[in-house]
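All protein chains but one are shown in place.
Each chain carries a letter (A and B) given by its place in the written order, and its residues are counted from 1.
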Amino acid sequence: MRNRMALSFTAVSANESFARVSVAAFVAQLDPTMDELTEIKTVVSEAVTNAIIHGYGENDEGIVYVEVELVDGTVHLVVRDEGLGISNLEEARQPLYTSKPELERSGMGFTIMENFMDDVSVESSRLEGTTVTLVKRLSKQNVLCN
Amino acid sequence: MRNRMALSFTAVSANESFARVSVAAFVAQLDPTMDELTEIKTVVSEAVTNAIIHGYGENDEGIVYVEVELVDGTVHLVVRDEGLGISNLEEARQPLYTSKPELERSGMGFTIMENFMDDVSVESSRLEGTTVTLVKRLSKQNVLCN
Partner (left out) sequence: IGEIQRFLRDDGTVKVSRSIKETANHIRKMSDELAKTFGRVPTIQEIADKLDISPEEVVFAQEANRQLASIHETVYE
């Protein structure tokens, strides 16, 4: 069965924790390991924080959109904003690259997403926003399939 | 500040627990007491279960919509479906009334909502669906206001 959820919320940092719980509670239905769940929560934090801080520049008029679909033990996660967009995607995805060094951000958000997920794709256009699509196959399902 | 979220998900019972926890995680920002949080979770369960079982008759093509807005320490909660609707609202809200006695439902869903929330209103039209709007003022905020 396909099971879907969609979430949207005001672009404020206080909602990061809510987004983590919401996604993790939904994914919990696939019975992931505790490590997999931690990885997914971390990825949600990184992507949602990027939408809030970089996408909307902490303008709380913005709305962050999150979608999750569970298909045959695979988690499909989309985090989207309608904010500023990314002008140079290749540069943005480099480890340690950050456009806001003054915020003591690490520049490791995209690198973390790539490490914890099986697939990461980013679409963005200037002033229209950014969509990050992430896929993770859960280990238990792999075992069952082999 | 106003803080909003909207949630939608496939109408299957497996999602009830996800909806409870998701709403609870959002409301937790207002620092409710444990009792208030339990009450809100119970109300979400009742309203979401109604949407799934009665609204969609467990047809998993249906989508359940949940919206929460936090305004000055008050929780505004909307649970909506685009299902069968309720033909006689007054009867439906009576304690112990249930249209599905065979499911061993208690007929106490609306009564529980009325007991745990400050305001409950229901709009419904046949074949178009049902919208339940619920409001709860949190105790801590009352104390601060008096």
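Quick note on the criterion: a contact is a pair of C-beta atoms (placed from the backbone, for glycine too) under 8 Å apart; a residue touches a chain by one contact, two chains touch by 3 or more.
The structure presented is a predicted model; accordingly, all values stated were derived computationally and were not measured.
Engineer: Out of A:Arg4, A:His76, A:Arg93 or A:Lys140, which residue would touch the omitted chain in the full complex?
Structural biologist: Per the contact definition at the top, the residue touching the missing chain is A:Lys140.
Engineer: Considering the complete complex, identify which of A:Ser8, A:Gln29, A:Ser99 or A:Thr133 is in touch with the unshown chain.
Structural biologist: A:Gln29
Engineer: Of B:Arg4, B:His76 or B:Lys140, which one is in contact with the hidden chain?
Structural biologist: Of the listed residues, the one touching the omitted chain is B:Lys140.
Engineer: Quick one: which of A:Met5, A:Leu37, A:Ala51 or A:Leu84 touches the chain that's been left out?
Structural biologist: Within the whole complex, the residue contacting the unshown chain is A:Leu37.
Engineer: Which parts of chain B are in contact with the chain that was left out?
Structural biologist: Here the touching residues of chain B are 17-18, 20-21, 24-25, 28, 31-34, 37, 139-140, 143.
Engineer: If the hidden chain were put back, which residues of chain A would touch it?
Structural biologist: 17, 20-21, 24-25, 28-29, 31-35, 37, 41, 140
Note that in this section only the chains that are shown with their structure count from here on.
Engineer: If you average the CA atoms of chain A and of chain B, how far apart do the two points sit, in angstrom?
Structural biologist: Roughly 28 Å, centre to centre.
Engineer: Within the complex, which stretch of chain B touches chain A?
Structural biologist: For this pair, the touching residues of chain B are 1-10, 12, 14-15, 17-18, 21-22, 25-26, 28-29, 60.
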